[in-house]
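Excluded from the complex is one protein chain; the other protein chains are retained at their positions.
Chain naming follows the written order as A, B and C, and within any one chain the residues start at number 1.
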Amino acid sequence: MAGLFIDDAQIAEARRLAHEITNPIFELIDRNTTVSTERTVLRLFGLNGAGAGGVPLVNLMVDKLHSAGVLNRGAAYWYGRALQMGAASPLDAVERLTTLSAADLGPLSPEVEGNLRAEVRAEARAAVGELRRRISEREALKAEFPMSPTPHKYVIVATGNIYDDVDQARAAAQAGADVIAVIRSTAQSLLDYVPHGATTEGYGGTYATQENFRIMREALDEESRKLRRYIQLTNYSSGLCMAEIAFCAAYEKLDMLLNDAMYGILFRDINMRRTFIDQYFSRRICALAGIIINTGEDNYITTADAYDSAHTVIASQFINESFAKRAGLQDEQLGLGHSYEIDPARPETLLLELSQAMLVRRCFPDAPLKYMPPTKHKETDIFFSHAYDVMADLVAVWTRQGIQLLGMMTEAMHTPLLSDRYVALKSAAYIHRAARGIDGEFTVNPDGKIAQRAREVFGKAMELLGECHGDGIVAAIGRGRFGDVKRSETGGKGLEGVVEKAPDYFNPFLEILEA
Amino acid sequence: MAGLFIDDAQIAEARRLAHEITNPIFELIDRNTTVSTERTVLRLFGLNGAGAGGVPLVNLMVDKLHSAGVLNRGAAYWYGRALQMGAASPLDAVERLTTLSAADLGPLSPEVEGNLRAEVRAEARAAVGELRRRISEREALKAEFPMSPTPHKYVIVATGNIYDDVDQARAAAQAGADVIAVIRSTAQSLLDYVPHGATTEGYGGTYATQENFRIMREALDEESRKLRRYIQLTNYSSGLCMAEIAFCAAYEKLDMLLNDAMYGILFRDINMRRTFIDQYFSRRICALAGIIINTGEDNYITTADAYDSAHTVIASQFINESFAKRAGLQDEQLGLGHSYEIDPARPETLLLELSQAMLVRRCFPDAPLKYMPPTKHKETDIFFSHAYDVMADLVAVWTRQGIQLLGMMTEAMHTPLLSDRYVALKSAAYIHRAARGIDGEFTVNPDGKIAQRAREVFGKAMELLGECHGDGIVAAIGRGRFGDVKRSETGGKGLEGVVEKAPDYFNPFLEILEA
Amino acid sequence: MAKEKQLLRAYGDRRDDGMVQLSFTFPIPLSERAKEAALQFVKKMGFADVKVHSAEAVADHFTFFIVYARSTLAIDFAEIDVPELVVQKMDFDQVNRVIEKQIGRKLVVFGACTGTDTHTVGIDAILNMKGFAGDYGLERYPGFDAYNLGSQVPNEDLIRKAIAKSADAILVSQVVTQRDVHKDNSRQFIEAAKAAGIHGKVLLLLGGPRVDHKLATELGFDAGFGPGTKPSDVANYVVHSVLRKQGKESGSTHYQGEPG
Partner (left out) sequence: MAKEKQLLRAYGDRRDDGMVQLSFTFPIPLSERAKEAALQFVKKMGFADVKVHSAEAVADHFTFFIVYARSTLAIDFAEIDVPELVVQKMDFDQVNRVIEKQIGRKLVVFGACTGTDTHTVGIDAILNMKGFAGDYGLERYPGFDAYNLGSQVPNEDLIRKAIAKSADAILVSQVVTQRDVHKDNSRQFIEAAKAAGIHGKVLLLLGGPRVDHKLATELGFDAGFGPGTKPSDVANYVVHSVLRKQGKESGSTHYQGEPG
């Protein structure tokens, strides 16, 4: 995206500020682990069953270690201990560990200790190898059936029942969808475990479970072959189980994940420390698995005003980018979120929206970006809503968004009907076809409203980055700088799951992923 | 509209060619009159009643003169004769004339003849004065209640019943319409008379009658006052009664008229000579009455392909402009027609449509222009059709169209429902509001597809103008150059109504209007 | 043998949820009472779970409603009959070959958009060289002699000219349908055809965006063709009908795309 007349140097400065803003958070991340990070370690070793009442085995084991106060050495270490005690299988390992008394958890000789770690490291390498092999299958399918040109048309399914979701996902793919998102049940982000198995009941969405992922990806693989066009699948790596879901998704070959360094804090009232720590491991897994993350800055302007708070989106994107890069993600994996949300009752909103989308493109030229449609100001007048969405389709193709969530004409009423998706896909295909290449047709006037607005928004974003840099991101969040939502460092859910690492904390996966 | 990189000199050349193309037609016009032109003369004198069976008095009188073979001296002359014979009123004049035998129509002494003409001229001046006074009332209302900014949102009503039309026109005005068009009944253009009185039955539209005009304008005057926003009214000055309808419209203070120098020939198979002669007088009246004409080039690309025949629209616009200017119309009265009709299944149609609309703007910078929505490729999928219309809304505001017909989502089904207009008006208001000023934000790239396409279309238009110049417009129409429709000079309806003027042909209105 | 029932319900976002979207206008001002009236109106149609999602004042005295509701009705799909296809649709070459071999002369067809209707695009699509959607028009078939008289043609003229060339089929197009003008004009055509003594002899085809086979036959035509008709559909129909008339094909065989 040429133009917009913001210096490269200024953009570099924004990046530098963001990096320094995340520095103290990385100290926190280095020093601590969480119950869900440790559960993810166990899942990586292959523990994926559930015990009585559907409690996942990894929860049984980690809760046990946590209540015994020994989780600070790392679940991998205890997994090694169980193996060393002769556990025949991961399941057996859990059983052994969960029956141990606190006394049995005492230290070993350095030599035994060393062997144990070596053994566990080897197993971790094997597990990562297996994961890479699975990912390469996905990549092969993608190579065989190339995707449509961008913007990739992204629609959600949200029936609550994975089998109904499959029907609808197939239908959406046939109608032209490039990406299917299975919306989660509304309560899931607050669950401190990942439900197990195929599920058929959920509110406002379907539970994210490894089995549901598998079922859906299998259906979409089939559909991709049939349509000779690779269909991507995405889900949510947010809430209290960011990293575990990232693992399930990686293992089941998902293509993208909603994954944001701050969304859980702001919109789910999840504890700040917990989220910062969890997001890191989750992103390390995404980096390994070639998963594109989708961040959630678009949410800020559903609670705050989209015109007044446009700069908060930009500032947050730089911060999210820094978190992501430091977790090993590449530019092409950064579906930074933004959206077409300015109140349509205002004048010149198309200019404002173009300005904002061009600005995001200018700041992140190599990222796919994730563009959200209007939602907050949608009306129950479906005809108007449809017209409104169409303008977002135009901005998306104009500013070369990689991933575009399609607006639904019934947004203000209910999760989409099958036909709503069809209507959205058909119109978006028309707009994309009609306008593709339009960005090459015009030069933005340096003194026009679009350019001026972009400079103004960028300027305010720099100020906000300056504030976060000076006072710390924690303080900025405390002041409600993002989405008008205020959160404190020790408030919110899940702080009890944060554990300071012992000096001999052991996590062979992190060793591999950070290598 | 800056850019598009077509030399002013080339545009001037197109204009020069068009002028030369219309030269021979103006010879034809000078030499001939028609039954409908003569009926208009009588209407101007105040003859507007109907006789038995609803036959308009002007038809009775002109038919009589025509069959007696004396129409070539002009109806005004005979009207004078009747007055001179002591007719107390126009009605009386008709009665006197229609009862005369051929023998009674012989010549008078030069002196009597001279007095007669002087008297009739005085009456004509008075009639024109009264017309001007009526028009000034309209202008005063417009000044008191200024119109909305352009594009003026134009919608049609088409119930067949003038009273239902009024209900719907008021509703449309309240929903944001700036211009109301009352569509005529499908057969009216082939009628060689203007029906009389208020009408309540019509197919596909409502009869254009002077009384219907009055009823509707009165309702809209009221609505304009209520809404404090002047609402314009338009109708059709096409078919076999172009000038008569122009008079009725002028008298009833209409604001615009569909009026094209060639539409009747091509799309109604009306004789070429008849149309060329009729259009001239009709446009003289429009010029006087400050009526904006809307031409019909958009129709060409409902029969011919809009991509392949884009240049025929441009060439015809130059010709229509020449006809109009030579009839005294000003730039601000030229609603030259064009439309958003390229098959949406093609790629890059938005670029193509922008190119075409910008080109028209470039060629006619001071004309309001009349922009039509997609119609031919409209689908019965109303949601898609609505999205498709929305893009035309965007192009309209982008290229500063003065008059924009709003697309209807049910275009492919039926004449619009009340709610269809509402849906169209609400979305168009949003698009206009959102995008107003967008043309000032960008510079068109000189080597882009938009600019290249504009140059290509303009080049082909020049070729076509060249052909019309070389071989004559009659030959070009004969080859189906416009709208893929072939017509011959002596084919079609209404040639029998063309009359070669006698040397002493008398038309005091033309004298005034041409002065 | 009774067919097995196959109950069909509307699908919103899950099987059999019955979801239907409606919109309509009432000629009354927007008010709470108006909304309640809309709700009652839709309930009266037999809908459950009626949600009047949107009610907007489209004008002083008109309110436009958008409603989603669940229909409890089901249709037994097994009961819905359409004729069985036994013959494949012939392509361009096959049509011409059959005409040459089995009929042995060119088939003559006349077409026009009659009455006051000026819409020629539809009849042109069927008759002219270019055809429609990549499918050639009848003019291009060596097996047909096609005459297209254009639009605004009086029914009597069309019939007279067709008789003069011993037409096998007459094609009438009707596009404007407001106040059922197409039906009135079509009836008038049939009267004229009867008067001219060709009804039941020359194939009479009606077409247009609001035409279907049922309507056309009710009006007295032999067949009706609606939106999306391809010239080859018409070619197939004419050829098969002529063969049947000549006793060269049984009336009980049906072919793909046959109007019915």
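Please note the rule applied: contacts are C-beta pairs under 8 Å (C-beta built on N, C-alpha and C of every residue); 3 or more make two chains touch, one makes a residue touch a chain.
On a predicted model such as this, the values are computed, not experimentally measured, just so you know.
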{"item": "Shown chains that the omitted chain touches within the full complex", "value": "A, B, C"}
{"item": "Residue touching the undisplayed chain, where the options are B:32, B:159 or B:199", "value": "B:159"}
{"item": "Hidden-chain contact residue, picked from the options C:57, C:73, C:196 or C:243", "value": "C:73"}
{"item": "Option from A:10, A:84, A:115 or A:303 whose C-beta touches the chain left out", "value": "A:303"}
{"item": "Chain A, residues in touch with the chain not shown (by the definition above)", "value": "158, 160, 170-172, 174-175, 186-187, 190, 201, 203-205, 267-269, 302-303, 376, 380, 412-415, 417-419, 422"}
{"item": "Absent chain, residues of chain B that touch it", "value": "158-159, 161, 164, 168, 379-383, 410, 412-419"}
{"item": "Sites on chain C contacted by the missing partner chain, in the whole complex", "value": "8, 10-12, 15, 19-28, 31-33, 36-37, 40-41, 44-47, 51, 62, 71, 73, 75, 77, 80-82, 210"}
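What we mean here is this: only the chains that are shown with their structure count from here on.
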{"item": "Where chain A and chain B are represented by their mean Cα positions, the distance between them in whole Å", "value": "60"}
{"item": "Rounded Å distance, chain B centre to chain C centre (Cα mean)", "value": "34"}
{"item": "Contacts with 2+ other chains: residues of chain C", "value": "56"}
{"item": "For chain B, residues that touch 2 or more chains besides their own", "value": "none"}
